[in-house]
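One structure is given below, encoded as structure tokens.
The complex appears here without one of its protein chains, the remainder shown in place.
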Amino acid sequence: MNKVIGINEAVKMIKSGCTIMISGFMAVKSPEALIDLMIKNNIKNLTVIANDSAVPGKGIGKLITHRCVKKLIASHIGLNPETGRQMNAGELEVELIPQGTLAERIRCGGAGLGGFLTPTGIGTSVEEGKQKLTVNGAEYLLEFPLRADVAIIKGSVVDTLGNVFYKGTTQNFSLVMAMAADLVIVEAEEIVQPGELKAEYVMTPGIFVDYIVGAEM
Amino acid sequence: MNKVIGINEAVKMIKSGCTIMISGFMAVKSPEALIDLMIKNNIKNLTVIANDSAVPGKGIGKLITHRCVKKLIASHIGLNPETGRQMNAGELEVELIPQGTLAERIRCGGAGLGGFLTPTGIGTSVEEGKQKLTVNGAEYLLEFPLRADVAIIKGSVVDTLGNVFYKGTTQNFSLVMAMAADLVIVEAEEIVQPGELKAEYVMTPGIFVDYIVGAEM
Amino acid sequence: MGFNAKEMIARRVAEELQDGYVVNLGIGLPSMVANYIPEGMSVTLQSENGILGMGALCAEGEEDENIINAGNQFVHIQKGASFFDSATSFAMIRGGHIHLTVLGALQVDEQGNIASHIIPGSMVPGMGGAMDLLAGANRVIVAMLHTAKGEPKIVKKCTLPLTARGKVDLIVTEKAVIAVTPEGLVLKEIMPGSSVEDILQHTEADLIIRDGLAE
Partner (left out) sequence: MGFNAKEMIARRVAEELQDGYVVNLGIGLPSMVANYIPEGMSVTLQSENGILGMGALCAEGEEDENIINAGNQFVHIQKGASFFDSATSFAMIRGGHIHLTVLGALQVDEQGNIASHIIPGSMVPGMGGAMDLLAGANRVIVAMLHTAKGEPKIVKKCTLPLTARGKVDLIVTEKAVIAVTPEGLVLKEIMPGSSVEDILQHTEADLIIRDGLAE
């Protein structure tokens, strides 16, 4: 089960109009090669689920600038003025979700759960349209799972079975996103043979990964 | 912040009548030294939350045999006939919970969530007394968080700040239990200095651990 | 006969495997399916206590004290295996990432209901991971002996407490292979040494028998 394929082949599976989760936090460690090829291939009308919209010229910021994104579901867009501009101009729909709720909703989508109760957002506009439940005297919002057609994820060390190790802070949303999409493509900084990653060090088990591409085009 | 203390001092913090989570799966890698000293100190009337009741003479099995347990909340008791005997004789209260629901309820307790919706147990007696919600046409049970006064956990390699690495399959319930108890004591097979565990290899961050004891008495 | 029957069942279940499958095998008879994975086929075994890529059982002296399967047996792991915690393991299981689970049962009925975890008043081992596996696996095969002490285990309606409602896809016994369909139970194959009469005699549930039945 060698899951390594060419990047051209991988990007052909990503269709205009799909919902796509993209790993990375701010400007660090998004799958840049996949994003570049998506832009080159003119993939448009995406619904992007990500922590943020990065900065102009990096990661998701490139997709925003090239107007590939129809809707963005994220927790923070403050570092990319172009996202705010497109939003205010009515060119881009933005749905802002608290970061912890976003992570948990994606986990929920991958874990087969129907929803969860969180205290986050109680007393704020995040409440709007949501069911509130009281448990042991405390109020919670009922939040629902998020899933996507595709997830593209940057991995530091990846074996050919799809087991992924992330260096430093690059885990962030990758773990939950890999669980919550129908098609998961990992862009690897380094590809190794099965057994080279110790079983205890695997952060995303290969079961969650469909295809692996190298970071070079 | 050296969290290493003597095992006698640690066990003094565990009181009769408390609710205690205990790591381990079947007969493998429970905190045996802590359990032995709990028995020696005659700690009784415990409510134990664990995956199972091990086998007689090992781990939680010893607490059962010594009648330290008033109530057991677990997913499986089949390998310990004494648990079944005490239950049938009305000497021990046993609450059986599906394994995935048990893990998720404990995670919920540690993660500040008020509950979650699971498909597990729909159409079975697990439904009894529980609220059912329908999300996107599918039925789910609303399950609530589990917390404990104390968690005792076996760790393979532990630094003095409480960062824990688990070998092999010994992670099982340890990760979620360490999050969900007011007092967390880790019994370490090997204690190392901060920095010896690579930051990426830490499975239970030290923030979740209060005290560390060596495995030797 | 008991042993050969179980071997026959495990061998037949293994024919349902497909390349690339991730499979969780229950304790006992289902675990024997691992011995019959077709040569050259890539099947990854998941164990709900936290292994993906489980290998064979350890012979005496080979045990690693930190590596067991969900049945409390010491096991090897394959190259490219991974370990994870119980919350992640059941996220995998409930989240539909397991292609197939093979489980034993006390009873299965015409609606695909299964009772496998409790005989009130006598056997109460607990459901372990079975309810989650039944809720989440893409496909559920029940592997069991056709009868228990001569009594049919494939029944019109389960009388024992259910472990899951309507989740069984296929039943494999030493007598028959039976598919659960919206129309009811369909007899798909007669196992060597059995016959339609033998099967009907030992089955309480109604069986739909179609033309072209494999014998």
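Letters A, B and C mark the chains in the order given here, with residues in each chain numbered from 1 onward.
Heads up, the rule we're going with is that a residue touches a chain if its C-beta (ideal position, glycine included) is under 8 Å from a C-beta of that chain, and two chains touch if they have at least 3 such contacts.
Small disclaimer: the values here were computed from a predicted structure and weren't measured.
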{"item": "Visible chains that the absent chain touches, using the contact criterion stated earlier", "value": "A, B"}
{"item": "Residue of B:E143, B:D159 or B:E187 touching the missing chain in the full complex", "value": "B:D159"}
{"item": "Omitted-chain contact residue, chosen from A:P56, A:G84 or A:G214", "value": "A:G84"}
{"item": "Chain A, residues in touch with the chain not shown (by the definition above)", "value": "25-29, 51-52, 55, 74-79, 84, 87-88, 94, 96, 98-104, 106-107, 118-126, 156, 166-176, 203"}
{"item": "In chain B, positions touching the absent partner", "value": "1, 107, 110-113, 159-161, 163, 179, 194-195, 197, 199-200, 202, 205-208"}
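Here is the rule we use: only the chains that are shown with their structure count from here on.
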{"item": "From chain C, the most remote chain by mean C-alpha position", "value": "A"}
{"item": "Two chains sharing the most C-beta contacts", "value": "B-C"}
{"item": "Gap in Å, rounded to a whole number, between the CA centres of chain B and chain A", "value": "32"}
{"item": "Gap in Å, rounded to a whole number, between the CA centres of chain C and chain B", "value": "29"}
{"item": "Computed distance of Cα centres, chain C from chain A, in Å", "value": "35"}
{"item": "Sites on chain A at which at least two other chains make contact", "value": "111-113, 199-200"}
{"item": "Residues of chain C engaged with two or more neighbouring chains", "value": "51, 83-84, 90, 93-94, 135-136"}
